[in-house]
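This structure is in structure tokens; I'll ask about it shortly.
This part shows chain A:
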Amino acid sequence: MKKLWLLLGVIVLSFALVSCGGDDGPTPPDEKKVDLELAETFISLAKDKEIYLTTVGQADIDIVQNILETATELIEDEDFVRDHMLTANEVNNGSIVFMVTGTSGKGLGAASTDVGAETNRAKAFADKAKAGDITLIVLHVGGEARRGSMSDPVLNAACPGADLMLVVEDGDKDNLFTNFNKNEGIPLYLFSKATKMVPAFAKLFE
Partner candidate 1 sequence: MFYTILTVIYILMLVVITVMVVWHMFETESFTDKLIGALMLVFLILRIFLIK
Partner candidate 2 sequence: MQLSKKQKGILYSSCFIILALILTFWSGKNFYDFAHYETEFAIREDVVTRIEKFSKYSPRLKGTVGDSDIYVIEGAEPGPSVLIIGGTHPNEPAGQLSSTLLLENLTVERGTVFIITEANRSAYTHSHPQEASIQYFGIETPYGVRTFKFGSRATNTNQQWPNPDVYVHRTSGQKLSSVDTRNLNRSYPGSENGTYTERVAYAITECIRQNNITITIDLHEASPEYQTINTIVSHNRKEALKIAAQTTLMMELNDVNIRYEESPQNLHGLTHRELGDYTDTLAFLLETSNASQGKIRGAFTEELVLNGSDKFYDKALEKGIGKILYAPPVSLDERVARHVYTIYEIIQAYNKYYGTEQLGELKVNGFPGYQDVLTNGIGHYLKEIKK
């Protein structure tokens, strides 16, 4: 009798295994479009606004500053404010904030902060943008290396409030940014390399 129950159990379990994943197979992802020109809506988005550049994650801000300066010839302190630890309270209404995401452990150490604090800072900016007080551009230029357990909490706090996301494609392998675009309608532009963002920045300041 015991053997019969055992056999029955094995047969039932076999059916349970077979019935998992009833689809024919994984659906291939939609091919992502990269290096597109910004849509008309974004042209001159940054013009005549107070400009702030910050990082939530303490990484790659210099790269974005380099791109900004290459595209626009703006000068730090004269034309824009760069502040690693900028808070939403310090930003005037009507401003545009370029928020560089991607976390560096070394950068956090250099700035004496942590992922929790950066997440809170990112959320405050996202909330201010959702309220319509500021324009928030979220950037991610570090690729896959700047994703993971230290970066993703900050991204999940920042992206929902973004007016525009500019992302190097390698950082979107798991479709985190694409999903924000599809599910929450946050505009997303993917780029093959960070340097390909230069024309986009030029358009923002046209």
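Everything that follows uses one rule, which is that a residue touches a chain if its C-beta (ideal position, glycine included) is under 8 Å from a C-beta of that chain, and two chains touch if they have at least 3 such contacts; residues count from 1.
Picked so that all candidates are chains of the complex that A comes from, given by their letters.
What you see is a predicted model, and the numbers here were worked out from it, not measured in a lab.
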Of the candidates 1 or 2, the one touching chain A in this complex is 2
Residue numbers on chain A that touch candidate 2, as the complex places them: 58-60, 62-63, 65-67, 104-107, 109-110, 112, 142-146, 148, 193-195
